[in-house]
Structure formats: structure tokens, C-alpha cells
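I'd like to ask you about the structure that follows.
Only one protein chain is missing; all other protein chains are in place.
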Amino acid sequence: MTQAAPPAAATPPASPAAAPKSRTAERSLARRALARPEIGALVAAVGVYIFFFAVAPTFRQADSFATVLYQGSTLGIMALAVSLLMIGGEFDLSAGVAVTSSALAASMLSFQLTANVWVGVGVALVISLSVGLINGLLLIKTGLPSFLVSLASFLMLQGLNLAITKLLTDNVATNAINDMDGFESAKAVFASEVTVFGVDVNITVFYWLAFAGLATWVLLRTKFGNWIFAAGGSKESARAVGVPVNLTKIALFMTVGFAAWFVGMHLLFEYNTVQAGEGVGNEFYYIIAAVIGGCLLTGGYGSAIGALLGAFIFGMVNQGIVYANWNPDWFKFFVGVMLLLATLVNLWVRRQAARR
Amino acid sequence: MTTNDLTKPTPAAEGTTEPVVQLKGVGKLYGNVRALEGIDLDVRPGQVTCVLGDNGAGKSTLIKIISGLHQHDEGEYVVDGKPVRLHNPREALNLGIATVYQDLATVPLMPVWRNFFLGSELTRGPWPIRRLDIERMKETTQTELSAMGIHLDNLEQPIGTLSGGQRQSVAIARAVYFGARVLILDEPTAALGVKQSGVVLKYIAAARERGLGVIFITHNPHHAYMVGDHFSVLRLGALELNAARDDVSLEELTNHMAGGTELAALKHELAQVRGVDVEELPEVVNSPST
Partner (left out) sequence: MDLRFDRRSRAGLATIAVVTVLLATGCSSQGGKKAQDSADDISAGKANTPRMKIAMITHAAPGDTFWDTVRKGAKAAAAKDNVELVYSSNPNGGDQANLIQNAINQKVDGIAVTLAKPGAMKGAIAKAEKAGIPVVGFNSGLEDWKSQGLLEYFGQDENLAGQAFGKRLNQMGAKHNICVIQEQGHVALEARCAGVKKTFKGKTDTLYVNGTDMPSVKSTISAKLKQDSSIDYVVTLGAPFALTAVQSAKDAGGKAKVATFDLNKDLIAAVKSGDVQLAVDQQPYLQGYLSVDSLWLYKNNGNFSGGGEQPVLTGPAFVTKDNVEKIAKFAQKGTR
């Protein structure tokens, strides 16, 4: 190091010793596919499908597949919203009961006011979005981890669900609303069946696929999607370059609220009455579906297609075990194994990406 | 939010070097503790001003004032000849003063091009289907990085897979593209190895070539001397040395950095230890403290 040397300014920065341009081409297709968050879920989905196809004859029927898809869809619509939230770096433990809250609100409001059920549907949407907004604001104002904040709102909603239902109906389930104005049209929107090639498929399956497409587009092709990844990947860096991190997180919580409303409306119009105690525990299935689909628990990484696949796998295992006539006592065990495998695949994929 | 159509800085011609940012006798108090006192600093376009100092010398306080995180209590902070008082980093950014922090530069899991445009994304199409203009962003990223002499194989790779030096360099290129006139680099080489530090130093030089005023914070006099045009050494919150390149040698700089008498004592101690060749150590110059 010669101190007499002039500042390096004189020499323009040389290109780093002949950067090997050809490395791009060498990255094989498989290698690039491995970098996608949903690849683990895709492999698992194909494997689970082939497996049940082989062991359970009933599983091969088209109407059985429709049942699997339906199971996947009610879980999957929530899992989509939850996966976006997780990519944004947050959890929502109140997501499971929020579905029930929304259905209860719509049902009781319509019944108590003897109003058109669409009034209840509208108010339920406002309530669901408000729950999301409150979750988000609490998170930002308190600075506590979302795990704690949403745990509190989970417990509060659970209590409110029962207390208000008992207060208004003197029962733990809502009154049937299937004879009220607007029920038929609402059922057509939220809970009708569509016949595809002679198989009845619940409309939620199509919503599920449409929402997955929308979520993917938002994530990968819009500014907001960029902000979601940034907010979850590194909050401080995102803030430093001007990403409205707080706004992004609140919007994500409200997205979960919207999904809870949608699924709640489906449950209400599919099953006419709502039990106050339902939905507890589902929040973990949403998170599991998202994780199987490649979302990192630490945030900043994941995909909507992955969450779709995660919920689909969940539906397949859920119904497949019954089609195969296995002892259902083992169901939770298989779910646990799946989660473990999915997490290991994710870990491995992440290491591959980090190593490159 | 910075928009992408900010006019690009034109390299300042030699000689017309009015300072963009100027500190005149700036001081800062934290309660009763005096963190900075009487700091004079000029940052001119196309020049690298190195701020050196040991841990606790007041370097980070100085950056925080310039970047708008803290406000000064004494003296004047002048931008383009007008005294200012910045309340947040956004105001500083709007004046063209961008800070690249060592750890907070990027989102590791996101692709390079998404990181480059993060917070200032380019879009196309009307509102409901307004979408990212991915082609244009990738092209621009490629062009801007090339202009800084950064060559990457694949803009889709997560920026976390780049080396520390490359990541800093992308952050520098980003600041330059989004209209920065003054670039504050907070210890960009601190956590890097020799080779990676070299990469970063090269991009600092490149930024200067593009006419930016650079404030290079470091505690490594060798790194500073390789790219610096002006050197300010902080010691206990005050300027110990404030000199142009022509007025100071690397030895002097090193000496100031370590604190002359302390280094002399250290040299003496080391001389007792067999195996350390004291002759190889830089000569200690006992310069009067300013």
C-alpha cells in the first residue's frame, strides 16, 4: 500500500475481472424451479395424490375429487389471506374464530332486525374488516409481536361469539335464517353448486382458485406485493427506502378479515345456522397450509400458489384417509408428519438458495 | 416517496466546487453529555470526505444529524447555501442526501431488481390493473449497476446471496439513481474482508466520478486514504484533524486515528515482545493536536 498513490478516482472502476456471463445459462431449469417457494408443496401434492390414488379406489372418482376440492377451498381461502400476512411477517391467531364471528354477526343481525339477509352480509363485512383493522392498529401502536396481539383478539372474539349469541338467542347457536328475504340469492353467491361434467362442485372451489390467482398477481406483479415481501423480509430496510410498512401490515390484517367474512358467509348460507363455539383451532390449520406451501414463519418469503397447494394437500389427506378407510385416530399424526416434511423441504430449499 | 423521474445529477466540473452540504460549528448535546462540539465539514460534489474516528468519537452522531435522524443544537447546517433543520430522513432524501447503512441497506430474500426499486417501483397501466413494469425495472437496474461497474449474472437472485460488498454497492447504485447528490456511507467496509472492501472502495470512487459528494465514515485510515479527498478525524466529539489530501500523509492519518501518544506507548510495549518487528510499524509522528 503506497501512501503516495493518487486517489483511485483516476482509474474508472474496471469490471470485476471478466465476470463470467455464462453462469446464467448454467443455472439449469431444475435449479431455478427449486428457488420457487411452492416447489416443496407441489412435490408433496403430487406425491399425496398418487399415494391416495393407489390405495383408495373411491379417491379416483370425479365426485370424490370434488369433495376434496371443497374441503380444500374453505380452508384454502383463509390460508391464502393468512399466507399473505405471513409473507408480510405477521401472524393472526384470531383468523379461525373470526370466520365464526362474521357468520354469527350476519345471521343474528338479519334475524334480530328481521331484515333482508344482505343487510347482515354487509354489516358482517364491515365488522370483519374492522377486526382486521383493530388487529393491525394494535400491532403497530403497541409494538408487541402479532402472536400476542392476535392471541388476545382470538380470546376476546371467542368470548364475544358465545356471550353475544347467548344474549340474543338464549342459545348457543343462531336461529335458522333460510326462510328470510335474500337468503336464496345470497346462497347462490356464497354456497351454490355448479355442475361441471356431471359432477357437482361447490362454488367456493372457483372462488378459491380465483382468489389464488388474484393473490399471486398482487404479490408478484404489483407495488403492494413488493411491499408485502419487504415488510416481512426486513421491516427496517423497507422503511428506510420509503415503503409504508405500517399501512401494508394493516392492509394485510384487513385482507384476513375479508377472507374470514367470505368463508363465514359461505358457512352461514351452506349450513343455515352457526354454532357459537366453532372455528377454534382452525387458525393453526391455515398457518400449516401456508407453511406447507412454502411460507417462512419468519416472513418475507412464500407464495399464494403454495398456500393453495398446502390447503389442497390438507383436503386430500383429510378425505383420503377416510376414503382409504384408515383408522381416523391416525389423522393428526399424518398431518404432523406432513408439516414436518414440508418444513424440512423448505429449509433445504432455502439453504439451496442461500448457497447458490 | 422519491419518483423515478428525478433529474439525474450532472458531474460537477472541476473547480466549481461550492459545497452542497456544509456544517459550521455544529454541536450536539444529549442532556448534559456533549457528544459533538464545533464541527466544521464541507461536502463538495465530486469529492470524498472521509470522517474517521475511534468508537465513541462521535461519528454516528454526526451521520444522524446530517441524515436527519437527529437535530443539531449548536452551529449551522447549510445545504446549497441555505441553513436547514431536518426533522426526518425523508426531508434529507428530498434534499438529495441519502444514507446507506451497513445493515439496513437491503431486504435479503428479495431479488436484486426488486430491491433496487423497492419503495419507488415503476408501474404501468390504469389503476385497477396497475402493475409493475418489470421489464423496464430490470433493464434500468442492469444499466445503473453497469454504470457503477457492478456486473451480476442474474438480477432474479435474492440479494442476500450476494457478497456483503456487492450488496453495499447495489445500495449505493440505488441511492445514486434516485437522485442522491450527497451519499453518506456508514462504515461500509467495517464487516468486510480485504477483497470485498476493495469492491466497495471502487464503487465509492465510481460514485465520486459521477459527481456525487460522498461522506465516507470509517475507522480504517488505509481505506480512507485510498479514496479520500478530504479527511476529518473526530476525537471525543471534536475535530482533531481537518485537512485536504495534499496536507496529510497516511502516517499522519493513522497516527491521528489511533491517538499519537497511545500508539507510541503501544509500540513501546510491542517492542518488548519478541517476534514483533517494530520497524515495520508506521512511524509515529507527534503532531500538535488541533
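Going by the order they are written in, the chains are A and B; count residues from 1 in each one.
Keep this in mind: a residue touches a chain if its C-beta (ideal position, glycine included) is under 8 Å from a C-beta of that chain, and two chains touch if they have at least 3 such contacts.
All values reported here derive from a predicted model rather than from experimental measurement.
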Touch list for the missing chain, restricted to displayed chains, reads A
Sole contact to the chain not displayed, among A:G122, A:G182, A:G242 or A:G277:
A:G277
For the chain left out of this view, which of A:V43, A:L162, A:L220 or A:L341 touches it?
A:L162
Among the options A:Q61, A:Q112 or A:S185, which residue touches the chain absent from this view?
A:Q61
Missing-partner contacts on subunit A, residue numbers:
58, 61, 63-64, 67, 70-71, 74, 158, 161-162, 165, 171-173, 176, 267, 270-273, 275-279, 282, 318-319, 322-323, 325, 328-329, 331-332
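Note that only the chains that are shown with their structure count from here on.
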Approximate Å spacing (C-alpha centroids) for the pair subunit A, subunit B:
42
Counting only contacts in the complex, subunit B reaches subunit A at residues 1-2, 48, 89-90, 93, 101, 104-110, 114, 117-121, 123, 130-132, 134, 148-154, 157-158, 160-161, 174, 199, 201-203, 205-206, 208-209, 222, 225-229, 245, 249-251
Flag every residue of subunit A that touches subunit B in the complex, lowest number first.
1, 3, 5, 7-9, 11-16, 19-21, 23-24, 27, 217, 221-223, 225-227, 229-230, 233-234, 236-238, 240-243, 300-301, 353-356
